[in-house]
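To start, the structure itself, in structure tokens.
For this view, one protein chain was removed and the others were kept in their places.
Now for chain A:
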Amino acid sequence: MESVFSQLAWLIPLFPLIAFVILIAIGKQGNKWSAYISIGAALLSFVFAFLVLFERLNGTMDAYTWDEFDWLSFGDISIRLGFEINNLNAMMLIVVTLVSLLVNLYSKAYMKDDHRITVFYSYISLFTFSMLGLVISVNLLELYIFWELVGVCSFLLIGFWYEKESAKAAAKKAFIVTRIGDIGLFIAILMLFWYMPNHSLNFTDIHNAFSTNSIPIEAWVITTIAILIFVGAMGKSGQFPLHTWLPDAMEGPTPISALIHAATMVAAGVYLVARTYDIFLASPIAMEVVAYVGGFTAIFAATIAIAQNDFKRILAYSTVSQLGYMIMALGIGAYTAGVFHLFTHAFFKALLFLGAGSVLHALHKQDIREMGGIWKSMKVTTITFAIGALALSGIFPFSGFWSKDAILTEAYHDNLILFIVGITAAFFTAFYMTRLFKIAFLGSNRSSDKPKESSIVMTLPLIVLCILAVIAGFVFTPFNPWLGEWLTGNVVEEHTNWIVMILSTVVAVAGIVLGWIVFGEKSVSQSAKSRNWAYNVLANRYYVDEIYEWTIVRPLRILGLVLNTIDRFIVDGLVKLTANIVLATGRASTRMQNGQVQTYGLVTLIGFIIIIAAMLGRRYF
């Protein structure tokens, strides 16, 4: 089959871009129908992405690349933009467009009372455009451009309800913290630019250069480049210690949390590492760093999630933790498993967030202690959420089970410490999801509201995602390694590891059972009294925010104030001094014009001496 649709893949991001431009242009007048423009664009993108995927499924392994747009040139170096379609990003395209389409649809009901709904949809369209652009970028600089754009869209949408102080702070934090990571990526680009043959930043060239070790680069340089790229990924994908922005990002509208902060943008870091994987493979140290940061984040965030009470924040920490899994998978060389987990996670986490949105929409509350008994009136939401939670907890046969199992199997063979870390985190995952589900959905209603099931516009996306959360795992199981072969082009031998499979199931079930026993109606009222230090540490998120406040934010402010004083008095003093000298000279020379011949004579004499001195001095100069 010819690559007909792959050649047209540039159309996929174009639709949302057009929607964005239209929506920005019409403004408030379009409040009634702006949703349809955005939904329509997302639908077109989805259809095209599907056609591309379909073509890739039957086609060759070869990537389709086009980079003919001369964008920036200096001398004989020119940076060209274009797009590339390969199996990895064909898969990403389908994930992004599908989740975007469902979120677009869902938002129509969720945001219907907001008078800035057009703005909302324009931002979502801009985000979808940027994210799709990121996915099909042909070189690292182009990826960086879209990388920053998705960051801005994330910022805009977190701060969508700009009147709330908390939203403002969260938006600012998200932008700045991810930007710290971006600097890493930026420096990595600069380094690659000068080290790569022909200054090429194309992914294909990077692949060729690093996979064959054909360029004479010292090992430490490769390691530095890889780690700097990873710093960028850490910022976007909320890896410790740059994870702090992601839970705060929950200030944004919930559909946004599902789209940007669960399924797509935060996975961009994982995607980046996967896209530049050859650089990492060339540096064992970088791989170790990636693996341990990922593993640590997985368990670190999972423990925090246990002690949170905000519905969305629990899910946010869960996202951080799951991203840690993906990163860890890449770090131990389990490329397919990492990408596969990204794929399944996108669906079940989007499902969980949209389910959360459905609850929040009905109750207008975010604190799970004030919920309870929702299942009675919101059956669809409850059932789909439960399935999502089971998928996240890694229960057979839901998708999360297969992807987590794939990671853990690799870890079992590769690095036993990380295997233990991973399986412990899996236990905590099941534990906190049970807590969340039991306190929020079961028991008696503790809120004053009478929740009502959301409309079909909101439940339909839930059902679609729920189906995917169930079946998406079957593309890559120990018995069916199809995805691995399709992604990497290598034949993957089947290795079924029953020990890991049984162990992970036992651990997940144990987490659920223990969670079921520990948490209930009583724990809600008790928790205030029975706080111990461990709980406090977890509830305060290991005090990471406070540490940043005291080690970075405040010192910077103090430094600023000190420098400000210096600038006012010392540096400006210099200016004043100059001004005063000029004025004083002026006054002095005014005084000389006093009509007295003696004064004039004296001035003449001084002038004469200066001229002589200058003439003599010139010889030595």
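Throughout what follows, a contact is a pair of C-beta atoms (placed from the backbone, for glycine too) under 8 Å apart; a residue touches a chain by one contact, two chains touch by 3 or more; residues count from 1.
As a working rule, contacts and distances are computed from a predicted model.
Engineer: If you look up the hidden chain in UniProt, what protein name do you find among "Autoinducer 2 import system permease protein LsrC", "NADH-quinone oxidoreductase subunit M", "Dihydroorotase" or "CcmD family protein"?
Structural biologist: "NADH-quinone oxidoreductase subunit M"
Engineer: Using the touch definition from the top, which of A:R179, A:H207, A:R369 or A:H413 touches the missing chain?
Structural biologist: Considering the complete complex, A:R179 is the one touching the chain left out.
Engineer: Touching the absent chain in the whole complex: find that residue among A:V4, A:L57 or A:L190.
Structural biologist: Of the candidates A:V4, A:L57 or A:L190, A:L190 is in touch with the missing chain.
Engineer: Going by the contact rule already stated, which one of A:Y162, A:W482, A:Y543 or A:F608 would touch the omitted chain in the full complex?
Structural biologist: Of the listed residues, the one touching the omitted chain is A:Y162.
Engineer: Taking the full complex into account, what residues of chain A touch the chain not shown?
Structural biologist: 70-75, 77, 141, 144-146, 148-149, 152, 159, 162-163, 165, 167-168, 171-172, 175-176, 179-180, 182-183, 186-187, 190-191, 193-194, 556-557, 559-561, 563-564, 567, 571-572, 574-575, 578-579, 582-583, 621
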